[in-house]
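One structure is given below, encoded as structure tokens.
Missing here: one protein chain of the complex. Every other protein chain is in place.
Let's turn to chain A:
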Amino acid sequence: MISVAIAAACAGCAGGPPPLPTGPPIPEGGQPVVYAALGASETVGTGLNDIALRARFAWPQLFFNMVLPRAGTYYNFAVPGITTAAALYSEVPQALAVHPTVVTVFFNIDDLVNGVSPTDFGTNLDAIVHALRQDGRARVLVGNAPAIDSLPAFKACQGQATGPAHCPLPAGITIPPQATVDAAVDAYDAAITAVVAREGATLVDVRAHSDVLTTNPEDIAADGLHPSPLGDQMLAALFAAAYTTARRG
């Protein structure tokens, strides 16, 4: 009996200190997805005031946090002002070096501003998407071009500035008539649709939401051209929805 008492007492001593405070159970991090974002200024997060805002609100950042597993890694290779021709030789090799499994591609305005023809744009975009698909190893989402005629920056180029927005066109270049711009955007979107179909990518139909993205003041940054945090949230939601649908499909 005495030995039992000793054992019981010693068992109490062996318990040691009380347990440390613990948090909720932490689930596994999931699949180690590698996500690469390619694009121009919208993808960088231009339009957000500082690096802290970009780190939280740039739409690829939001997309990464919305739909990709915690163990995923995200790289943003976007360069402000870049065209598809330049991206093919700068952003694409860098993206391929990290072996991405999910890629978002969002080029349009800068090619448009630089007068790249829809045919050349389509050819360049095809080469970009084809390379990034890596024979089907990566899921590539391609955003099309929104209608831009309602953007304050566009209106500034037409001499109809209503706020702090200024015309992004280089000095000496005049903006074509609105009908011409609309036709060019249509042609770009047709090229994007064709590339997506040809390369087995996923189309993110930004164009379908132009009425909100390019007209609602709260969705547009102060420069009148880039998305505001709310606009970034909307873009991210569009890419996230397309990604989720494509995964299910």
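Going forward, a residue touches a chain if its C-beta (ideal position, glycine included) is under 8 Å from a C-beta of that chain, and two chains touch if they have at least 3 such contacts; residues count from 1.
Following the convention adopted for this analysis, contacts and distances are computed from a predicted model.
Q: Have a look at "Cytochrome c oxidase subunit 1", "YciI family protein", "ABC transporter permease" or "Small redox-active disulfide protein 2" and point out the UniProt protein name belonging to the hidden chain.
A: Going by UniProt, the chain not displayed is called "ABC transporter permease".
Q: If the hidden chain were put back, which of A:T73, A:N114 or A:T215 would touch it?
A: A:T73
Q: Decide which residue listed in A:G23, A:G136 or A:G249 touches the omitted chain of the complex.
A: Looking across A:G23, A:G136 or A:G249, the contact with the absent chain belongs to A:G23.
Q: By the contact criterion defined above, which parts of chain A meet the unshown chain? Give residue numbers in ascending order.
A: Residues of chain A in touch with the missing chain: 2, 5-6, 9-10, 12-18, 20-26, 29, 32, 51-53, 55-57, 61-66, 70-77, 79, 218, 222, 228-230, 233, 236, 240.
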